[in-house]
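All remarks here apply to the structure that follows.
With one protein chain removed, the remaining protein chains of the complex are shown where they sit.
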Amino acid sequence: MNGTVGGTVGGTVGGRVLREDAWGKVLGQAAFPADVRREGQIYAVAVRSPHAHARIRGLKLDEARKAEGVVAVLTSADVPHNGHGVLYRDQPVLVQDHVRMAGDPVVLVGAETLAEARTAAGLVEVDYEVLPGLFDPEEAMKEGVPALHPEIHGSTNIVYHLPVCKGNVAKGWAEAEVTVERDYQTQMLDHAFLQPEAVLAYVDERGHLVVEVATQYAHYDRGEIAHALGLKFNQVRVKTVSVGGAFGGREDISLQIMAALMAWRTLRPVKMENTREESFHSHSKRHPMRMHYKTGATRAGKLTVLEARIVGDAGAYASWSPNILRKAAIHATGPYEIPNVRVDAYAVLTNNPYTGAMRGFGAAQPVLAYESQMDLLARELGLSPMELRLRNICRVGSETATGQVLTGSVGMEECLKAVKSYLGEVSAR
Amino acid sequence: MKKRGRGLGCAWYGTGYGNGFPDVSSAFVEIHDDGSVSVLTGAIDVGQGSSTIFAQIAAEELGIDPEEVTVISGDTDVTPDSGTSAATRHTYNTGNAVIKAVAQAKASLLTYAARALHCTTADGIELKDHKVRVKGEPSRSLPLAELVSKARLEGERFLGSDSYTARTTRVNPETGQGAPYWPYAFGSQVAEVEVDTETGNVQVLRVAAAHDLGKAINPLQAEGQIAGGIAQGVGFALLEEVRLSEGRIKNPTFSQYLIPTVLDMPEIRAILVEEPEGTGPYDAKGLGEPAMLPTIAAIVNAIDDAVGVRITSLPATPEKILAALAEQSKK
Partner (left out) sequence: MKIELTVNGVARILEVEPEERLLDVLRERLHLTGTKEGCGEGECGACTVIMDGKTVNSCMVLAAQADGHAVTTIEGLGNRGSLHPVQKAFLEEGAVQCGFCTPGMVLSAKALLDRSPHPGKEQIAVAMSGNLCRCTGYDKILRAVERAAGEVKE
């Protein structure tokens, strides 16, 4: 009915079709999780560790429990299966004794109003024994350094290592006439989606747990909630409302299990909303990566060899780190054919905020390294950046560093040609 | 002094879960009695526009308008699991699942239509412009709605449910050899920047961005993905950094963690390159993540072109640029 405003709707595949939900969004009707409410709802607030690494010696909850409006104060003892995670369940719903990052949730307070929940949360006393932390992945990966997750990840903090080996690097260096070698570093980033995490959880008329949330993957959330609470999948309904951006930052569980737990225990609808600050302290981040790159080429401008070492800071929990560093290793060459390659990529656990999926997923950070190397090589060779790339890009039939032959759509050359006119005369400095 | 420079950045991106992990999307389809349609998938529209893409695909397959397709998504009581909204996978992977599920509903519809139109084979029937027609003989046709409601009275229902699994193999953990992702998306961008040598400030003036997405199922949304990607690339290259002290975030607010505002944005020229991907829905592959990747490099390379300093640690803050310029003038 609303499909024809201004007549810009047209065609089907290939058409500039307008998104149906845009009407609700320009009118302010689209409901994000903070916008949904239910009669009789209470509010829950998490008490999070200010310390990056600590043992919990004890909790004092009496004051909080007695505070005005408080309905329940929950701890790890209330969680049937206290773990979640996309690859490993190494992240606690509520920390029992070992805090591994600042922002780890320890106690969950539920009260009639948000203000009462926050006040009561302020009355929770956690006795922390602060431990020395591991903040540098290069340090954390050394032998003999205490492991942060001995039960799940063994005696090392290296949660993942992938070598990618192709051809013979010695041969590649013998053929190389020009070499560029540099260290690169990318920073930790936040997704900064505009809608802070929020959730509404309640037990419905069937006795099923319903969780209304903005997530990237409702079925994953359902599995983690059901597992943590010891329920069957069919007893848990995750219902996605409007999602205010995600970019990877809504892959891992944030408030879903805590709100579900509070609702299951109190049989009241439970609302949780992160402030922007809580959002920063609680969801995953983009992996900072240190990348050592050494690239060789012939005078004729053909790449002969790449050696690279990439270390990604996984932070306190594995999340998607193995997959992300794998992706970094596999994409480390850039879209170029290089016959001789040795890449080593590592994901290392530390006591920094945990890192996980973010737009680009490990294929983003190496772009800084491989494209800087290309420009530096072009300068050494007296070629334009465009020309050096054209001599090395992947085309149909090219073989990647993992030995994969690209047989289908490989539009790299078309893309380069399409932007060529915008490059103008880049000075050959 | 303000100096201008241009830089080039290229990137590639293997889409899908990868590494042999079963990358499965599922969809349910029901054709209603008036010829409108419901598509149910677990795939969540997080703003990227996947629901619109699925409506367009189903509409194209059935010869109806996207507005006649309701896409229901991300409700575990109702929709089948279609995997996560990540890995630049929904247009390709879930798009393929929608095509397969629609194809099932369509197959029984065509068989029924062949009988109704006295055509010996369903292959001889096509769905176009809200009509069911005999190919090559457009005068022999019935309105889709009429046919479907007639079918209903005869006890026929047109439903579909199917899954699509992307092609991927596990890499050898000792050598990294294997075919981990399919398909790969490619992109190339040129950035023009202006560097203020007194303040170290970098303004990105223009970005031309060409991205190979196989086929633009919705060019309006594709342009939006590219512009949004460039914004995040600008933030990555120049502005954003979570700063830590003993593992604790020092800047957990928008006044201290700066994301690009409209004033930080360049003028954007988005170019959609369509190298058909035969395994994709209507030859499409993905665009979401790749859109931001070349921006990072194009800006860093443009800074070098403008003032001759190589920034190797991001973000390229004014402090880093001034330090590099000071270092350069010593030489």
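Quick notes
The letters A and B name the chains in turn, as written, and every chain counts its residues from 1.
In this section, a residue touches a chain if its C-beta (ideal position, glycine included) is under 8 Å from a C-beta of that chain, and two chains touch if they have at least 3 such contacts.
Keep in mind that this is a model prediction, so the values were computed, not measured.
Screening B:72, B:117, B:259 or B:323 against the full complex identifies B:259 as the residue touching the chain left out. Contact with the chain not shown here comes from a single listed residue; of A:32, A:88 or A:128, that residue is A:32.
From the set B:228, B:247 or B:315, the residue in touch with the chain omitted from the display is B:228, counting the whole complex. Panel shows chain B; residues 46-49, 220-221, 223-224, 226-232, 253-255, 259, 261-263, 265, 268 of it touch the chain omitted from the view.
In the full complex, chain A touches the hidden chain at residues 2, 5-6, 8, 16, 18-19, 21-32, 34-35, 37, 191-196, 242-247, 275-276.
The rule we apply is simple: only the chains that are shown with their structure count from here on.
Spacing of chain A relative to chain B, judged by their CA centroids, is 18 angstrom. Against chain B, in their complex, chain A makes its touches with residues 1-3, 9, 12-21, 50-53, 101-103, 133, 135, 162-166, 182-190, 192, 214-220, 222, 233, 236-240, 243-248, 250-251, 276-277, 280-281, 285, 323, 326-327, 329-331, 334-335, 343, 350-353, 357, 359-361, 363-364, 367-368, 370-372, 374-376, 385-386, 389, 393-394, 401-406, 408-412, 414-416, 418-419, 422-424, 426-427, 429. Chain B makes touch with chain A in their complex at residues 5-14, 17-19, 42, 44-47, 49, 51-52, 55-57, 59-60, 65-67, 71, 73-77, 79, 81-87, 171, 173-184, 186-190, 192, 206, 208-212, 214-221, 229, 232, 235-236, 240-242, 244, 246-249, 252-254, 257, 259, 269, 271, 273-280, 282-283, 285, 288-289, 292-294, 296-298, 300-301, 304-305, 308, 310, 312-315.
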